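Every protein chain except one is present and positioned as in the full complex.
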Amino acid sequence: MEKVKEELKRLLQEGEIKGVLGFVPSSSPQKNRVFYTENPDDVSRFTVSLFNTPNLTTYLFRFKDKGKIALFLRPCEQRALNVLISEGKIKREDVFVIGVPCQGAVDPFRLEEQVDAEINSVEVKDDKILVNNAISVYIKEVMPYSCRVCEDVEEDVDIKIDGEDKRPSHEEYSKIEDFDKKTPSEKWAFFKETFERCTRCYACREVCPMCYCEQCFVDSYDPLWVEPGLSLQDIMSYHLIKMYHMAGRCTNCGACERACPENIPLSLLTSMLAHRLKRDFGYISGKNGTQKVFLGEYHYEDKGDFIK
Amino acid sequence: MDTKDPKILSFLCNWCSYAGADLAGTSRLQYPPNVRVIRVPCSGRVNPQFIVKALRDGADGVWISGCHPGDCHYNSGNYFARRRFYIMKELIEFVGIEPERLTFSWVSASEGKKFQEMAIYVTERVKKVKDKKSPLYKEI
Partner (left out) sequence: MKKIKLKDFKKALSKWGEVYIRTRDGFLKEGRLSSKKSKKSPKEFLLPREEVLLAIHKKGADTEVLEAHPSKKKVVMGALPCDMKGLELTTKNFLNSPEDPYYKKRVENTLFVSEMCQYPSSSCFCTSFDYGPSSKMGDITYFRLNDDNVLCEPISEKGKKALLWEQYPDAGEKDLEIMEKMLRETAKRLQKLNISYDFSRAREVYASSELKDAVFSCLNCGACTYVCPTCYCFDIRDIERKDFVLRERVWDSCMFFVYSLEASGHNPRKNRSKRAENRFMHKFFYQPLQYKEFGCTGCGRCVDVCPAGYDIRETIRSIQSFMEGKNG
């Protein structure tokens, strides 16, 4: 990390990069704050940890045509960058990618719920987090599900932070397959229980690097896709349509779930998309920057047995 | 028609399935009146969001039909549609909306008979789950 910081400082001083986008500690230890600087002296403040909540590629749109921006990306976030590159939204030469060894990412709100106390300090110890020097919580339990099923990326980084890649085991989507076995009413009951909490603050939308539309479909008056208000039907309509827009683009980074203040398991839906695309199309989104977008191409032999 | 009968919204592509429905009509083939048709230029015109919107606004089932693969009037519209429908179908089923409510088919302009069979099939399928309203339906 120190070596990378030195290098970033040098690049900033020599003007090879315009600025650095990363995380600095915030007043809440369970979530770090996003920070951008063009000042070489500020580089030392950056931190890389489990508590880096949003996906930094989301912030890249603010720097369009502003020069080369360096940012810290985990493998899933590098995939998100690849999708944006293949969609022509961001140019690879405008980005300086700092590869981050990943251990997964903690959902701050789930951690709060588990601990059920105010969090004053956090410390990572192997596979556990020690909160307030008293309560220890398994990292696995406070991560979005997507972190357990993450896929690899064809690495294309400009500089890499040394460190062991301790991503949690690549589970084989077993939770999704188990969920598929449930009856429709059981499934709906699960979604009713969890999604009813949605307040429609759209944190999941705003934090998502794929949600770059200037005007979202939920904000459209005509056609009125989704009514305002908190009925379960409208909440589910919103999430269904949003997830449809994610197909083949979502890289399952789990930022939406970590951003959700109500702890809605959104990554179950995104993981399901990833699972289906992998199983039926052999498609992994954002594997590299040249892969075509899933819904933007077709093959004659695509799966079609569901059509009569 | 009884108001308790299911309402099925169908999107038929102009060049194949709609012509197929026409053929079924001119051949005097009987099919259930539950199917309400919206003509679209191509199955690729059907935004899968329509499915969500239809179920939410009170349709009991949705049926989308287009040209057979290779027959698309616009060369590739139905190939793109196939991928989209696949995603929406998986999502709809995953959240627990009964899979019977959603049917896709390829019906060509010469398949009046298939159109009749499909209309019967779709109606029977939706009738199976008709006793319950679609979970996505919002009442006042």
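Just a few scattered comments:
Order of writing sets the labels: A and B. Residues in every chain begin at 1.
In the analysis below, a contact is a pair of C-beta atoms (placed from the backbone, for glycine too) under 8 Å apart; a residue touches a chain by one contact, two chains touch by 3 or more.
Computed from a predicted structure; not experimentally measured.
When the omitted chain is restored, the residue from A:Gly163, A:Pro223 or A:Pro261 that touches it is A:Pro261. Contact with the undisplayed chain is limited, among A:Val43, A:Leu60, A:Leu111 or A:Ala203, to A:Ala203.
Among the residues A:Met1, A:Val34, A:Ile135 or A:Leu232, only A:Val34 touches the chain that is left out of the figure.
Not every partner is drawn; the one left out touches chain A at residues 23, 26-28, 31-36, 53-54, 58, 62, 108, 118, 120, 199-203, 205-207, 214-216, 219, 221, 224, 227-230, 258-261.
Note that only the chains that are shown with their structure count from here on.
One inter-chain figure worth recording: chain A and chain B are separated by 35 Å, centre to centre, where each centre is the mean of the chain's CA atoms.
Note for the complex: chain A touches chain B at residues 179-180, 182, 184-191, 217, 223, 225, 227, 231, 233-234, 236-237, 240-241, 243-244, 247-248, 269, 272-273, 276, 280, 294-295, 298-300, 302-304, 306-308. Interface of chain B with chain A (complex): residues 48-49, 52-53, 56, 69-70, 76, 79-80, 82-99, 103-106, 118, 121, 135-138.
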